[in-house]
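For this view, one protein chain was removed and the others were kept in their places.
Order of writing sets the chain letters: A, B and C. Residues in each chain are counted from 1.
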Amino acid sequence: MAEAINEAIRHEMRRNKDIVLLGQDIGAYGGSFGVYKGLYDEFGPDRVRDGPLCEASTAGWGVGLAISGMPTIVEIEFLDFLTLASDAICNQAAKMRYFFGGQVSVPLILRAPIVNRLGLGAQHSQSLEAWMMHTPGLHVIVPSNAADAKGLLIAAIRDGNPTVFIEHVRLYAAKMPVEEEDHPIPLGKLRVAREGTDATIATYSGMVKPSLEAAAKLAAEGIECEVLDLRTLAPLDREGICASVRKTGRLIVAHEAVKTAGAGAEIAQSAMEGAFDYLQAPIQRVAARDLPIPTGKLQDSVFPGAADVEAAVRTAMA
Amino acid sequence: MAEAINEAIRHEMRRNKDIVLLGQDIGAYGGSFGVYKGLYDEFGPDRVRDGPLCEASTAGWGVGLAISGMPTIVEIEFLDFLTLASDAICNQAAKMRYFFGGQVSVPLILRAPIVNRLGLGAQHSQSLEAWMMHTPGLHVIVPSNAADAKGLLIAAIRDGNPTVFIEHVRLYAAKMPVEEEDHPIPLGKLRVAREGTDATIATYSGMVKPSLEAAAKLAAEGIECEVLDLRTLAPLDREGICASVRKTGRLIVAHEAVKTAGAGAEIAQSAMEGAFDYLQAPIQRVAARDLPIPTGKLQDSVFPGAADVEAAVRTAMA
Amino acid sequence: MTTEPELKTLLGWYGQMWTIRYFEDNAIASFRQGLFTGSTHPCIGQEAIAVGAAAALEPADQVLATYRGHGHAIAKGLEPRSLMAELLCKETGCCGGRGGSMHLCGVDKGFMGTNAIVAAHIPIAAGVALANQLKRNGRVVVVFFGDGATCEGAFFETLNMAVLWKIPLVLVCENNGFAISVPTRTAIPIENISQRADGFGLPGVTVDGNDPALVHGAVAEAVARARRGEGPTLIECKTVRWERHSAISAGKYANEEEAMKWKKADPIPRLEKVLLARGATEAQLQALREKAKAVNDEALAFAIASESPKPATVGDFVYA
Partner (left out) sequence: MTTEPELKTLLGWYGQMWTIRYFEDNAIASFRQGLFTGSTHPCIGQEAIAVGAAAALEPADQVLATYRGHGHAIAKGLEPRSLMAELLCKETGCCGGRGGSMHLCGVDKGFMGTNAIVAAHIPIAAGVALANQLKRNGRVVVVFFGDGATCEGAFFETLNMAVLWKIPLVLVCENNGFAISVPTRTAIPIENISQRADGFGLPGVTVDGNDPALVHGAVAEAVARARRGEGPTLIECKTVRWERHSAISAGKYANEEEAMKWKKADPIPRLEKVLLARGATEAQLQALREKAKAVNDEALAFAIASESPKPATVGDFVYA
């Protein structure tokens, strides 16, 4: 996925000379997880601006570039550091077009990876997408694979609205067939990752793979799960979720963020509002436990896996 | 409610000489909404530290005081500015006891008001409690009246854990009979603001009053709503909510935060998980529209009121 | 410093200062009459800064300011009518009535907007200036902010990067002695805010902010420096604030007298004396005052007569 993101950015930067990258360690170093490899060499220090450590202002400068007609991609090294940039993103980027009555657009993309299960501890393991979902004016993108990452990032850049693009460090290495061609994927449309008739698993980002594993295992016993990869949380494809639930009658929502007030609650309640009459069992959530994330082996007691998804499906089927 | 909060703080500061207040305009001025009137005169500049404008560090200093055994109350002038303090609150205060294996406690209270419907616009009108609910390690308190504010604040101070105490500017003027005595209210227990049998309205803070109004109106037609004032969102009284829903079979959740990924989704999904079999209709949400908040008359098209609660109950009853 | 401005120039500034003053008078009166809600943050007593600074700019240069930014908007060429209509949240307002008193904008005039989060617009202004640098369009950005804002991280972080990258940015601090109720001296432990510059390697100057010619001189020099590609300058303009932070501030000041001293330091009568000494006539001045008043009265009438935005449009302008 790292390569796919790199390609998407390279492609767009070639196409649109106004695009600028801001961040720390994004120069020769290529980004703290290597996503920007080669971009500095190709586009130079003006457009690939490796800067001092100050996330709050870096994002603010990005807003200024964006409203000046220069689409800007700001990298935050870990999603956990969103705390520092949240004023620029939530109080400025998300709202500026609105409170200025449409006089400006804010083509700002904030890229940040979820970096969990690595053992880096409580300040380097969080999934904060729900905060961004709760901020009107933003798009929130959570790809689960390389092809989607590329297509969604291209779409987000061209779309021209403030976007939080959330990657996943565990998926960086994954190489999948990526469209050679320039192939934007429309925002707000989920992808049916596996079709099924008995239960719907709605998930995204790092939980898509474990969900597919669980689905494969259950299929061997004749339980056919439909796995929805939501791809974008804002816009959220509520209709797509409800359509699947109307078919299967059961919903399991799976994510790696902590459970309480996570994206899963919104996804579940969307199905409640749009498909209540079809629900044959309570909607189940699979999520991290409501704890700060520990290091070491204790992590395994906090994060969910394929077995948890499987168990939730079984509960729903019971 | 301003007076009640003032009394609670005064009471605790007299009782515990280690308590310190930090913030801007909290000295002679008495706080930007006057909540601290007289405290500077009584406790002096050491304990009532009126400081420069730097919310991020002010909250960080508060963490340092707190882990040194000095319970600290940090005032943020508008809840919207939580963006600036969120690293200190979410990455430090909420997690520090955990990642230091219990070596420190963090008796830090962050007080901030929701200031909406006044016409101050998109950066001064937000209800961000859902972000805090999604942060394990915090308590989140959302009182709807003076007596609760006093009792909950006293409890939070004594409880000794990091707490986000969310007030509401519209409720400041409201004077209600406040317990003279020192009367902490246990965190995590909702209050049944009105008993009813036909539908449950779960709400908090500024939506309790409109919800009671709607309930009164519906009662005239024989529809008896049970109104739950949740009082704390973390801990959330899931059992109390489910008990009511098991009785009424219907749930309406009402808040002033924007709808998507708001506290309402969590409250609703909690009922789904604990009372699905009793639900006779889809859970309804009443919330602000998913927009940045405009100024002027347009605000009325964004924020919900008693009529919206009433309509939601009717939908649930239909 | 630059040469003394011509009389004609000074007369123009005088008229602008009155335009701003009357605008603010109308804003306060309208608020008191309930023509709009929320609050409004007058720049009365500080008009010389906006006017002197804007005079140093080309039309294509850009300005960003705070909630206390009505004067900067007017000085940058926005029409009082579209501004007053915005204060009254009318659809004819510069932001379609969505922004109100704290969110004004006029991109076509280079006025890139006011902001209600203290100091948040400083990095945004720097980003606009970086865009200018990258586009090599020769434009300079002036960002206005208060003394209080110079305690916020965003200000410092931006200074560091702006110096590093020699950004064409002029940072104008309006030190009006207070951040709401907090006197500058109890928030900032140095004599002059311009001294902040010393830790970052950029020039810092302090000028009397109630003299538009001094402000103009300092800003003109900084703008020239920025246009030469030599980077940012920090300018502190000492001034005195209108008695209250905003139309709704109600708290007590530690020292009420200090908080009321603006009337003694009013830049308008001061400029008047200079003008008369340089040969302007009372009649000339009166004509300028009257014109300023007329423009604002018309603006207010226009704003009052305008419609509120239709409820059905509440969802407009969220996404591009």
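One rule holds in what follows: contacts are C-beta pairs under 8 Å (C-beta built on N, C-alpha and C of every residue); 3 or more make two chains touch, one makes a residue touch a chain.
Note that the structure is a prediction, hence the values are computed from the model and not measured.
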What chains on display are touched by the one that is not shown?
A, B, C
Absent-chain contact - pick from A:118, A:173 or A:307:
A:118
Please pick, from A:53, A:173 or A:307, the residue that touches the omitted chain in the full complex.
A:53
Looking at B:92, B:203 or B:232, which residue reaches the missing chain?
B:92
Interface residues of chain C toward the undisplayed chain are 151-154, 156-157, 160-161, 163-164, 186-190, 195-201
Touch rule applied to chain A and the missing chain gives residues 24-25, 27-32, 34, 50-54, 56-57, 80-81, 83-84, 118-124, 289, 291-292, 294-298, 300-302
For review purposes, identify every residue of chain B that touches the missing chain, sorted by number.
20, 46-47, 49, 51-52, 54, 56-70, 72, 87-88, 91-92, 96-107, 136-137, 159-161
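What we mean here is this: only the chains that are shown with their structure count from here on.
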With chain C set aside and all else fixed, contact clusters read one piece
Greatest centre-to-centre gap (Cα means) from chain C is with chain A
Once you find the CA centre of chain B and the CA centre of chain C, what distance in Å lies between them?
36
With chain centres taken as the means of their Cα atoms, state the distance from chain A to chain C in Å.
40
Could you say which residues in chain C touch two or more other chains, in rising order?
97-99, 103, 115, 117, 153, 318
Residues of chain B that touch two or more other chains: which are they?
56, 80-81, 83-84, 121-123, 289, 291-292, 294
